[in-house]
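Below is one structure, written out as structure tokens; comments come after it.
One protein chain is absent from this view; the other protein chains keep their places.
After this line comes chain A, so read on.
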Amino acid sequence: MIEFSLWDILRNLLLALRWTAALSLVAFIGGGLTGALLLYARLAGGRVTDRLIGLYVQLFQGTPLLMQLFLAYFGIALFGIDVSAWTAAALALTLYTSAFLTEIWRGCVASVPKGQWEASSSLALSFVEQMRYVILPQATRVAIAPTVGFLVQVIKGTALASVIGFVELTKAGTMISNTTFKPFTVFGFVALLYFALCFPVSLTARYLERKTYGPRH
């Protein structure tokens, strides 16, 4: 049997880390854009739109991400459409992220006092102008902490993509530890690498919060 040196283990894990980072980025960007669109539709649309989006959010919040990944990978294939593990994981994580982000942001917008809406509409601002100049600047400040908290969850959530055979950090760790039978070393590295990915994200959030709150203190 082949022997993996420490460097071999770390090198292969670092290569796999690229996929975890790529999957997280796709989920952030795709989920953020979709989430923002949904938020806009929800604020601007009528009651039916609000209900529909509410249902969408409940659907993704109320089912485990693991099931969503299985359904995206095996479920779509039942209809004769061949989705790769990468496509399925990216799709499932994007939808999952968008559902959570739109709900988080809806809460942030709702936290802006009603008087702000009333005052801005009394100044004859259009909906877009109201959002741009009055509501969003206040909502954004509230949104930073929960958004980043959730993004860190998403990074760690990408680990679930390993169940559909997508080789990201966790799957690579499993494969290597099955060959080396050194689970503690391998998964120790895996945990450190996740930390190395998540910690800077949290640091950025702290910086952003300080930057937006700072002038008020």
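The definition used in the following text is that a contact is a pair of C-beta atoms (placed from the backbone, for glycine too) under 8 Å apart; a residue touches a chain by one contact, two chains touch by 3 or more; residues count from 1.
Here is the rule we use: contacts and distances are computed from a predicted model.
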* According to its UniProt record, what is the protein name of the omitted chain, chosen from "ATP synthase protein I", "Isoquinoline 1-oxidoreductase alpha subunit", "Plastocyanin" or "Amino acid ABC transporter substrate-binding protein"? -> "Amino acid ABC transporter substrate-binding protein"
* To do: Would you mind spotting which of A:Ala77, A:Ala110, A:Val128 or A:Ala196 touches the chain that isn't drawn?
  => A:Ala77
* Return the single residue from A:Thr34, A:Gln153 or A:Thr174 that touches the missing chain. => A:Thr174
* Footprint of the hidden chain on chain A, which residues? -> 1-2, 4, 8, 12, 15-16, 73-74, 77-82, 163-165, 167, 172, 174-179, 181, 183
